[in-house]
Structures are given as C-alpha cells and as structure tokens.
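My structure is below; once you've seen it, I'll send some questions.
Missing here is one protein chain; the remaining ones are kept as they sit in the complex.
The chains carry the letters A, B and C, assigned in the order they are written, with residues numbered from 1 in each.
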Amino acid sequence: MSLDVSLDVAALRRDFPVLEREFHGHRLVYLDSAATSQKPTSVIEVMDTFYRHTNANVHRGVYTLAEEATAAFESARARMARFLHASTPSEIVFTKNATEAMNLVARSWGGAHLHEGDVVVLSLMEHHANVVPWHMLAAERGIELRWIPLTDDGCLDLESLPQLLEGAALLSVTSLSNVLGTINDVRHLADAAHAADALIAVDAAQTIPHVEVDVTAWDADFVAWTGHKMLGPTGIGGLWARENLLEGMPPFLGGGEMIRDVTVDGFTTNDIPWKFEAGTPPIAEAVGLEAAIDYLDDVGLEAVRRHEIELTGYALRALHERFDDRITTYGPSDLSIRGGVISFLLDGIHAHDVSQVLDEDAVAVRAGHHCAKPLMRHLGVPATTRASFYLYNDEADADALVESLARAEKFFAV
Amino acid sequence: MSLDVSLDVAALRRDFPVLEREFHGHRLVYLDSAATSQKPTSVIEVMDTFYRHTNANVHRGVYTLAEEATAAFESARARMARFLHASTPSEIVFTKNATEAMNLVARSWGGAHLHEGDVVVLSLMEHHANVVPWHMLAAERGIELRWIPLTDDGCLDLESLPQLLEGAALLSVTSLSNVLGTINDVRHLADAAHAADALIAVDAAQTIPHVEVDVTAWDADFVAWTGHKMLGPTGIGGLWARENLLEGMPPFLGGGEMIRDVTVDGFTTNDIPWKFEAGTPPIAEAVGLEAAIDYLDDVGLEAVRRHEIELTGYALRALHERFDDRITTYGPSDLSIRGGVISFLLDGIHAHDVSQVLDEDAVAVRAGHHCAKPLMRHLGVPATTRASFYLYNDEADADALVESLARAEKFFAV
Amino acid sequence: MPGLEDLYREIILDHYRAPRNRGELPSPPATRAEGFNPLCGDEVVLTLQVDGDTVTDLLVAGQGCSISQASSSMMSAAVKGKSVAEARQLIRAFKALMSIHESKLGGEGDDAGTEADNALDGVQLGDLEALQGVVKFPVRIKCATLAWNTLEQGLDETSPS
Partner (left out) sequence: MPGLEDLYREIILDHYRAPRNRGELPSPPATRAEGFNPLCGDEVVLTLQVDGDTVTDLLVAGQGCSISQASSSMMSAAVKGKSVAEARQLIRAFKALMSIHESKLGGEGDDAGTEADNALDGVQLGDLEALQGVVKFPVRIKCATLAWNTLEQGLDETSPS
C-alpha cells in the first residue's frame, strides 16, 4: 500500500542516524516525536563543530573567538525570528525549554499585571507547562482560572468563550494538543481575546515543529516553543512576545547578562531580549537550533504538514479497520484540524502494557497521562497510548504499529 | 623556562580541538576559562553519540530507547553526586546554569523562608548571579542585604562577620572569586553561619572545575555550579542542597516532570530532585557533563590545582617583573588561597583596548566588569583585564600574554 | 534480553484479571492512603483497618497497568490478617527485591544487592516472587512498588513505627 506523499521519507530517514538502530531484532519504529524529535546529522554536526571550533562565552569578550561565538548565537536568534515571522530578533527570548517560557509569562508578565481576582482563561486540553505556572500564581495571588470546555470530538468548545473571557486579562492556550492532536484556530482565539481586552499566550510547543507559524498573522501576544521537539537539541526553547510587552515586563531570573548596572543597593536591567536571559545562555544549543530550522525550511513545513495529514489519516483508518470497536481513538476526525498525534485505548489493556508489548517489536510509543492530567480526567481515563508522527515516519511505521498492537491484543486476551 | 609541573599539558592540549585554531597567524592562547572552559573531544563525542544512538525523552517512555536515555540522564546525576561527595543523587537538581541555581535558592527557599526585615549576608566579591536574585527578593519582600567587606589583599574581611551574621537567615558567598581569584574558606564560613543559626549557600561555579569539593566536609547547605566552566557543555548547571532542605522547599518553575498530580483546582509536587526540574531537562547536556567529570577525575583535580598554583605564580611573577609598577594586579598574593585567575590593569590603557591588542596576537582574555560590578566599584575601577588558566594552559601561554601586553603598552604609549 | 514472559507471569495476569480485595472500606473508621505514580498516572487507593496489632481488613481501589494492579492485589492478599510488624517486614523485603535494579540505575554499584539479600532473609514472599521479573524492566519497578509505598503510608498513619 502506498500513499501519494510528496516527502521522500526514505531519503529523509537517512539523515537521522538513530533510526538505523534495532531493538530485539526489529528496526526502531519511532512514534514518540511529540515527546521529543530525533535529530538530523546536520544538527548534530553543527554543534560538534561549534565545540571544536568556535566555543567561547558570548557577549563578553573582545577577542575574535568570542565574537564568532556571539555572532553564531545571535544569528540563531535572528533565524528563529524569521522562522516565526517576528518583526525583530529582540522579540526572541531564549529559555531552556517551553516550560520555562510559560513560567516567564506567568511570573514576569503575570507577576506584574495580575492581582487577586484577575482572570486567566485556560483550556481543558493544556499541557502541564501551561497549567502549573498558573496554579502557582493562583496560590500566590488569588487569581482565578477558568477553563474552556471541550467538545466530544476533542475540540475547544467555543460557545462559552465570550463569557469565559469576560473581564479576563489573559487567554493562555495550546495551538496543538499533544494528546488529542487538535489544532486550535489561534487567530480566532486571539481576536476573541483582544475583543475582550485580554492578551493571548500560545503554547506552540507542538505546532512550530509541524506547521508553519506566523506570529504576526496569528496576532498573538506570547508564543512559547521548545527546541528538542523541532529537530533541535535539548536545553533550549524560547518565548516570542511583542516588543512593547517585553519592554514593559520586569525581569524573570536575576544574574549576569540581564543587567545594565548593579550596586550594593539595587540593579537596573539590560535591553530586551537579554533582560530575560540570566547567566550563560544555551550557546551551542542555539547553533543547533538554527541548523534544525534550516533543515525544516529545506524540507518545507508545508510538505511536512501534508505528509502528516496523510499519514495520520492512513493510521487512523488502519487502526479502526483492524480493531473495530475494540479501539478508542481521541481527537478530531477532521484531519485538517489535527496534527500527527493519535492517542488511543485498546479495550481491556492498559496503556503501559500495550507500550510494553510494542517495545518488544521496537515500536516506540508513549503511554501515560502525557503531562495533561486535567484532560485525562475529562476523558475519564488514567492513561492513553500515544503514537505521534514526524517527517521521518511512513506507512510502514503505521503498519508496524497496527501489527504490534494486534500482538498485544493477543497476548492479553483472556 | 620550564616549571616542574605534574600535568602533561602538551598531551592534554591534544584533547581540545579548539586549541589548534590560529588567528591572525598566531595559535590561539585561550586565557578565558573563567568565562567558559573549552571541551575535550570525549565530551563532544559522547553528546554526538547520544544524539545518534540514544536520544529520547526521559522519565516518560516504557520503550527501551527511552529507558536507555533515562538511565544515561540519571547516571549523570549520580556521577555528579559522587563528584561532590553528596550523600544521594536526590540532592542534585539540574538547572540550565549556575545562575538559575542561585535563583532557585532565592525564589524557592528564600520565598518560603524570608520575610520583611530578614537578613541575607553577601560579600563584595560576588558575581551578579549571587547578587541580583537577592536584590529581586529584597525589592519584593523587603529583606535586608548585608555585605562582607574585603581586605586590601582581596580577601573577605572576616572581622565583622559575627556582627553581620547576627540575626541573619542566610550567608550566600562565592567559594572562588571570578575576578580576584580568592579562594574562600567555606568550612570556616559555614561554621560561622551555623553558629549564628543561619544557612550557607555557596556559589561554587569557579571552584568545582578547579578544586576538589566535598559538600559534606564543607558542611554547606546549598552549592551552585555550572557545566560549561568544568569542561562540560552549555545549557546545564545545577544545585546541590541537603536532602531535608530540598524536601521542605516549594517548587520553583511549574510544568511537566515536577508534578505528582494536577487537576483544574491545583497540583501536588513530585519527589526531589524532580520537583525542581520542570519540563524536558538538558538530557544530552547531562550526558556531556558526566563525560566532563570523568575527564576531570582521570586527570585528577589535585594535579590540576597544583598546576594552576604554579602557573598562576609564574604568570604573576612574569607580569610584575616585566611591567613593574605600571601594572596593578588584584587578589591575594598567597597562592595557596588563589585560583588561576589574574585581573589586572596596565597603566593608562583601558582593559578593552588591552584586550583588543591582545586579540591581534590571538591571546584571548576578558575585559570588563566580569559580572561583578559591586566589586569593581569597591576596587574603584570600571573594568579590568582578566587572564584565567586551566589544565590546558602552560608557561608558553603566560609568556605569550606578557609579550602581547608589552606590545599593547608600546601601541598606546604617548 | 528479557522477554514479556519474564514480566507478565501467569499469576500476575491472573491477579490483574481477577483482583483480590477490591473496593473501599468506609473511612473512618478505616484509614485511607492514596498513591500516585506521577509519571504514568497509575493510582492506588488503600483502605485498611488495623485492630490492635493486626491488619484485620484491607481493600484496594484505583486504576493502572497490569503490574501496578496485580501488585496491589497480591499485596492485599499477602498482608491481610498479618500483624503490622509482619506487614512492615514484607514491605522491606518486597522493596529490597525491587531495589536491586533501582539502585544499580542510580549508579551505586553492587552493595545494594547484599543489602537486599539481608532484607529478604527469612521472609517468605510466596506468590509475590512472581514480580521479581519486573526488575529487568526498570521503568516498571515503580508500577510494582506503588501499592507497597502506599501501604507504608497507611501503616505510618495508623501505627507509627
């Protein structure tokens, strides 16, 4: 069986060395890219070369090596700005991951602007990274959290949105659910938020690796992402925010790099974006991130998106055909608003056990609550199994998933 | 001229590819390890291999690849714990750098325990990483900061310490000044703090790469460090703290990994150390850090320390011989309490200009305030030039420094 | 390479499919203890009745994978009717069985092995030994120990040691 895909997956796969691995006599079928993506050779090599050739601390030395390192680091910032269609590199703050970026929004912007009784609107499909920082602020400040409910199809139920937004200061939502795959219409949400005089923060950790994002077209106020899910290294993520917002926000972490002056009595802050980057930043990681963006741009996010739609559709059909009413899959059936994520339950077998059997066939899927416990409670399940696709997956991978699931069903059959 | 050193520096240098570089026709003389160290091939390669072979997210997957990645990550934690003589790996919290670690102490421990009028004692030789977080807490909470003064020799002036500690909740000091090179007697400071019922936090960013540290022998309560200064990668650092302290501290950043349960109404926290590690941690970086520790252990920190004492002494003598009263160097003259850091001023030439001339000879030194502006104010200078040594430096490097400085003096001579 | 049969012994699957002592005692008077595995969402809810020195009754609720649920069920069968001291000894012995691998993961070397042997010394684990295969699957160890940690919490509440 073959799909009419425009990605040459076989060729792309050769760029990802880990995919050559075998476990228990089977080739690795990596279906956990929503947890972290694999890395192409170009990303790995550029960091290797950085450490061998260019390594120095940034923004600190007059010497040529430090100047090269600084240029490489700031070039990554400019590259990320262009990738997101930001208006200036100053709008890109590097953090260690998306989670830190959301904490930055909650602590710095939220800390300055939110007071007792102020309202932040979240949704029931949020990742803990966009839940816990707000719980922490709620505990400290007494802000109120409101939750956008979900439809049966796993979409945001927008009927109540105007009421939820009434008097709200911020709407903070994911643009692509890491459990349901649901793609939210950020522009629509931004318009609704702005109409209610609220700002909008977007957790785009799952979107930016897979779908072209234009923060200006989104009309968003804050956008968080993470490098390791977009072919880049661990240890780097970031926040895009509108320049005037960043300008007005108090610092987040304190230390070197983020200051203008320090005395025994106090300190003043540096310009954006450095104001929010305390201490030595993830330098080699930024260099790796730039290579990851180059790779994604070369392949083309449009082709990636098309490929994932086709592959997800293929896999969903195959799963339902094979397991009929013995499988429950979650999320929208409309593939045009769904990313390459399939969470499911196989009747009578716990997600952990499913995943354990799959591992014997070298099929790597994730089992658990996917850092989205409010959603799991809403779905009424303790855990699901999740298969997630990326540009290096193909129908053979989906087929391997189905075959291995059949084996799991057989193994646990009463 | 040759020193009786026990390190085979020529052999070690071959492990550091960047040292093969040339600038403007001269071999790189890297004298900025206090800003960041260079990386040995073993560290670079182990991360390269991790990405090619073992990459997966940690603590999240049942499958073998994820299990391998988790084992590699947690192995690094255990390795770091042994390196610091910590009693358990649970006492090691990974952060993105030393700065985040100090912010963790200030925000989490300080946030829970310090209230208006409470006292934190710092010293005038602190790096901004151990100043600004406390200023931020002071602005928020009205805590009082007290400053240990310095002797003319650039040591802590401990005469007033008992008074400064009176009623203090915390003493937070560096164990090795990144400007003066001064090595502080942590055990003595810890005893003084504990005698006053205060805790002690140690900024050991400059110590751990160069001097064997035993947190138990120090009797410290918190110790912060950073990976990139100890032959490891950027993007990782950490905090060691006593288990019972960590247990009692509220979380720092919120998100995945650090929770036990999350509902729409609130959350509970995970066990230590994960309670303090929100989001995807620096996984490949931890693997690199373990290789860095292995490298340091193989070379032997005792030999490194001896080498740095000899080389620092050699360089100080050479500088004073050559430039006589036209050079001012800072810090203790007693080499046994001094790390491999030499900050200096050449009469009538600004540090920036010195460093610019040195760059033409490929001598890489740092010029500026070294993220220690309260100290610079105390010294009454806007900036110094700083040369810092590590295990890959030798007398030839010190000689190159002296020769290049002579050229700078000539260039700027009236 | 350990196979699935090492993990999913027949007796484990049997406890999973037909869990013993399922339900919740009214609490109070019973003591209630809840255990979570934060990484996978498994949960175990124990309600236990301690009279004098004896665990007179104990029911298990919650949800999770076959290992966590089978381990709960086997634990309940092993502990019910035992003295608190015996229950604690079982906890120690079971954790020792599991920690052999856990401590290796922590890079602590082989000392833990000996310790484990000591803790196991003389304790009859019976059916519980079927769970030994779990140590070959490090990720699943927490599934197996969840019920036991929760029991320990419960005992600490009713009869602090």
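Operating definition for what follows: a contact is a pair of C-beta atoms (placed from the backbone, for glycine too) under 8 Å apart; a residue touches a chain by one contact, two chains touch by 3 or more.
Remember, predicted model here, so these are calculated numbers, not experimental data.
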item: Chains on display which the left-out chain touches in the complete complex; value: A, B
item: Which residue of A:38, A:103, A:270 or A:384 touches the chain not shown here; value: A:270
item: Option from B:210, B:307 or B:369 whose C-beta touches the chain left out; value: B:369
item: Per the touch definition above, residue among A:18, A:44, A:62 or A:398 touching the missing chain; value: A:62
item: Where the missing chain touches chain A, by residue; value: 59-62, 66-67, 70-71, 74-75, 78-79, 82, 89, 259-261, 268, 270
item: Residues of chain B in contact with the chain not shown; value: 24, 350-353, 356-357, 360, 367-369, 373, 376, 382-383, 411-412, 414
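The rule is short, and it goes like this: only the chains that are shown with their structure count from here on.
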item: Chain centre separation in whole Å, for chain B relative to chain A (CA means); value: 32
item: Separation of chain A from chain C, taking each centre as the mean of its C-alpha atoms, in whole Å; value: 36
item: Centre-of-Cα separation between chain C and chain B, whole angstrom; value: 44
item: Of all residues in chain C, the ones touching two or more other chains; value: 39, 140
item: Per-residue multi-chain contacts in chain A, two or more chains; value: 24, 352, 356, 367-368, 373
